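The complex appears here without one of its protein chains, the remainder shown in place.
Here the chain labels run A and B in written order, and each chain numbers its own residues starting at 1.
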Amino acid sequence: MKIKSITLAVAACASFSAHAQISGDTVKIGFITDMSGLYTDIDGAGGAEAIKMAIADAGGNLNGKKIEFISADHQNKADIAASKAREWFDQQGVDMLIGGTNSGANLAMAKVAAEKKKIFISIGAGSARLTNEECTPYTVHYAYDTIALARGTGGAIVKQGGKNWYFMTADYAFGQSLEKDTSDLVKSAGGKVLGSVKHPLSASDFSSFLLQAQASGAQILGLANAGGDAINSIKAANEFGVTKKMKLAGLLIFINDVHSLGLNLTQGMYLTDGWYWDANEDTRAWSKRYFAKMKKEPSMLQAADYSAAGNYLKAVKAVGSDDSDKVMAHLKANKINDMFAKNGVIRPDGRMVHDMYLMEVKKPSESKYPWDYYKVVATIPGDQAYATKAETKCSLWK
Amino acid sequence: MNKKIGYLIAFAIAVAAPFVGYPVFLSKLLCFALFACAFNLLIGFTGLLSFGHAAFFGMAGYFAGNALKNWGLPFELGLLVGVAAGALIGLLMGALAIRRQGIYFSMITLALAQMVYFGALRAGEFTGGEDGLQGVPRGRLLGMVDLSNDTTLYFVVLGICVLAFALIVRTVHSPFGQVLKAIKENEPRAISLGYDVDKYKLLAFVLSAALAALAGATKTVVLGFETLTDVHWTMSGLVILMTLVGGMGTLAGPMLGAIIIIALENKLGDWGTLLANVTGVEWFNTIGEAVNMVVGLIFIICVLSFRRGIIGEFIALAGKKKPV
Partner (left out) sequence: MEIFGYPLPMIMSQLLLGLVNGSFYAMLSLGLAVIFGLLNVINFSHGALYMMGAFLAWMGIEYCGLNYWAMLVLAPLIVGVFGVVIEKTMLRHLYKLDHLYGLLLTFGITLLVEGVFRSFYGVSGQPFQVPEALAGATDLGFMVMPNYRGWVVLASLVVCLSTWFVIEKTKLGAYLRAGTENPKLVEAFGINVPLMVTLTYGFGVALAGFAGVLAAPIIQVQPLMGQNLIIVVFAVVVIGGMGSIMGSILTGLALGVIEGLTKVFYPEFSSTVVFLVMVVVLLLRPAGLFGKEK
């Protein structure tokens, strides 16, 4: 009877056996993100599609080497993300890893990539630690981080006249750093922070917190939370009439969130985004292709997935090899110019710096076609949005 | 006799495994197998269902991680700190929970574990919050054996797990273990025989917590980080599933259950892609996103027709085949 169990164990082990592959003949891109949990829509399978588009656009092969793509769902567990990353580097010959959502998973993957001396491009993580305390020579943080969101939103809104703020913050590191960075900026831009309240993550009811916000008399309600929390906050804000007296400033809102709420509830809300599908001809052209496959317009993250993969492949082609150090040097030496960013720069600390945009959500009457949600209020130049050299905690950039 | 051969074969496979499979993944499997066995000590042999085992598993990881990374302790002491922390939390939790029976015992463990989770979430400096505690070094075993080699580390982890498993086997077959079994089967009778059942239950609880802590601490060293996932109530649920699938109350069951469930979590996507390539059916590629659904299906099937778990069913089958 024990024999049976052992047979099973052997069978199980056999499936884990090494597919030792030499990466010499292929350029292999790996993609690990959340495909089934909270962050499915803003990245997920759409991100994988975007990367496949980039590979197709590069012709499917580079100087004779075939380009391969492999993806996995980390289910929001850093354990799985790190194990998979490790396994892919050691056994699947992955040359470059793109990290999707979830900061904890990205931080773990970045460490693995640095250990294996492979390039890791983080797209979906918000944590600025990736280019500060945890920076490595192999990490690139591509689309956004909490500092850029905070500075974009904080400074630009104060300039628009929103001087008094109250924050509703999700009680975890991400929310807290969003609140702190935005507060700092609001104060330095001449505004005032009248108070804040921290709510537990995934709270289902925000009415009490909103009442406290309203009681403060501030003009702007800063939502230092994301995803479901942000959506429920906005729903409740409308319900309780908070939106009549205060303007909402969503510190991390994706177009999918606005889509699920509808313009009735989100009109007039401020938010910062790194990219918008309807911004110009280039973005529209690419988004049309994306829409044909996914039936939704892409978010900033999905566009960034495409851009990161595309630029990596361009660098490999230019350098003539997939050697991480050489490719990284090329990436840091050349600007990023594509439909995602104009004059984007990858700094020594790994931060990809590009312009951010302060958006205001359109009124239902102003929206002419599906997904026509935003008007661009201000462009925040990259070097103002992200942390500067003076502030950096990265030892590589001193 | 059969059992000894079984264990020897399993051990042989375990020793050969890292040369065929992937050492880090196998080490992770071992840690979860130990976690499941530790949990089983409580439910399978003492009859106490704890919904809060993640608290010991995760917090031990955090304590060990901090010990190794921030307090500069060597490998063995770091693990010891983790185990001590887990045992202490187990002592506190157990002391409160033991006072109640059945579902109320379980709910108290859940409630206390939730409070531990809250503490972990807020203790940003210690745990790193949702970013996790990153960069835990492996160090050296006894100052001599360098653990940065994955295969070396695997054997050390294997050693730890074998010793822990031996401890569990010894405990179950000891007089202490017999009393636990008696408590599980008929507590009032055990009391009437003069046993201080509360003390026995508490001891079993702390032992289970300490071993779960060992698993958590070891896993943290293997992977090099610790996150809130390991203190969340879904982790407690996962270990219940592993034990159920493998066979509650059997010694080898939980190990098998852990292997199956962890393999599923990590490999389902790969298997889906494999199936898609082999059969040409595109849909298989999307299985990787359906881990939760597959786990749900397994729960349902196990509960309806497979209640004794895999090992349990085989034991029953073997029992039936014996000549009368």
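Everything below uses one rule, namely that contacts are C-beta pairs under 8 Å (C-beta built on N, C-alpha and C of every residue); 3 or more make two chains touch, one makes a residue touch a chain.
All values derive from a computational prediction rather than experimental measurement.
Chemist: Just to verify: which one of B:T46, B:N66, B:Q114 or B:N266 makes contact with the chain not shown?
Modeler: In the complete complex, the chain left out is touched by residue B:Q114.
Chemist: Among the options A:N61, A:Q160 or A:Q212, which residue touches the chain absent from this view?
Modeler: A:Q212
Chemist: Residues of chain A in contact with the chain that isn't shown?
Modeler: So the residues of chain A touching the missing chain come out as 36-42, 171, 197-205, 207-209, 211-212, 215, 228, 231-232, 235-236, 239-241, 256-257, 259-262, 264-265.
Chemist: Name every residue on chain B in touch with the hidden partner chain.
Modeler: Residues of chain B in contact with the hidden chain: 49, 96, 99-104, 107-108, 110-112, 114-115, 117-118, 122, 233, 237, 240-241, 244, 286, 289-290, 292-293, 295-300, 302-304, 307.
Simple rule for what comes next: only the chains that are shown with their structure count from here on.
Chemist: Could you grab the centroid distance between chain A and chain B? Build each centroid from C-alpha atoms only and quote it in angstrom.
Modeler: About 34 Å, centre to centre.
Chemist: Give the list of chain A residues in touch with chain B in this complex.
Modeler: My answer: residues 1-6, 8-10, 12-18, 35-36, 45, 71-73, 75-80, 82-84, 86-87, 90-91, 103-104, 107-108, 111, 127, 129, 134, 171-174, 176, 201.
Chemist: Contact residues on chain B for chain A in the complex?
Modeler: 2-3, 5-7, 9-10, 13, 17, 20-22, 24-26, 28, 121-122, 124, 128-132, 134-135, 219, 223-225, 227-230, 252, 256, 259-260, 263, 265-267, 269-271, 286, 288-292, 310-311, 314-315, 317-318
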